[in-house]
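First the structure, in the form of structure tokens, and then the observations on it.
Only one protein chain is missing; all other protein chains are in place.
Presenting chain A:
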Amino acid sequence: MSALTAFYIGLYYVAAIILIGGLAYRVYEYATTPAPLNIPTTPAPTTLMGVRFRMFREVVFFESLFKSNKWIWIFGYLFHVGLALVLLRHIRYFQDPVWFWVEFLQPFGKYASLAMVAGLAGLWARRFLVDRVRYISTPSDHLILALLIAIGLSGMAMTFVAHTDIIALKAFALGLVTFDWQPLPADAPLLVHLFLVALLMIIFPISKLLHVPGVFFSPTRNQVDNPRERRRLAPWAAALEKNNG
């Protein structure tokens, strides 16, 4: 095994552990921190089914963002839908045989990368052009956008410009999953692509990418509006009742 292959194998195991362990820890933390009061932003659904439907609309359509700002919605939606299709298309590297719908998505995923990068570019432009957004942007906001664009462009370089050895890459990727390690093709775009992806995985649980688990735990969106019918009591709040009736 070449040093290069060994480095990437090591990098990916580290990155995977940080991503999965970090996210699991965050989810645990969010799930175990009590929400002592009923604070859904009303009008809110009065049933659990209703709340699920509200959450579905938030995650799939970015409903609140749509109400809020059409430009951010357009760019954000292009980016996320593009990203979702690209990621689905990537499933083929990790399985053999490939599910038929992953096969079916291949041509769409290819062009979705354009939407993804265009959306990212639009979001980035806002950080320079809109004075309010410029005011709130931190260096990390710019860097995350740069990182995603670089991942997108290096991927597109392989898709549209200089193809890499997909068969060998697939063997490498499957090897990672099955612990049967195979050499990594040493193409520059691929090495860049994979390095940046590992970086993204590592920063995921310690950055604003926590909006992904966060959206599901947001009390203003995931609570049922039924406080007159149902008493909710956090453990630390229940303790107050014992002390002073």
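Basically, contacts are C-beta pairs under 8 Å (C-beta built on N, C-alpha and C of every residue); 3 or more make two chains touch, one makes a residue touch a chain; residues count from 1.
Heads up, the rule we're going with is that contacts and distances are computed from a predicted model.
Novice: Look at the options "(Fe-S)-binding protein", "Anti-sigma-W factor RsiW", "Zinc ribbon domain-containing protein" or "Urea ABC transporter permease subunit UrtC" and return the one that UniProt uses as the protein name of the missing chain.
Specialist: From the listed options "(Fe-S)-binding protein", "Anti-sigma-W factor RsiW", "Zinc ribbon domain-containing protein" or "Urea ABC transporter permease subunit UrtC", the omitted chain resolves to "(Fe-S)-binding protein".
Novice: For the chain left off this view, which of A:3, A:136 or A:167 is in contact with it?
Specialist: In the complete complex, the chain left out is touched by residue A:136.
Novice: Tell me which of A:2, A:68, A:106 or A:178 is the one touching the absent chain.
Specialist: Answering carefully, the residue with contact to the hidden chain is A:68.
Novice: Just checking the interface: what residues of chain A touch the absent partner chain?
Specialist: That gives, for chain A, the contact residues 26, 29-30, 33-39, 41-46, 58, 62, 64-65, 67-69, 72, 76, 123, 126, 130-133, 135-141, 143, 203, 206-208, 210-211, 214-215, 217-221, 225, 227-234, 236-238, 240-241, 245.
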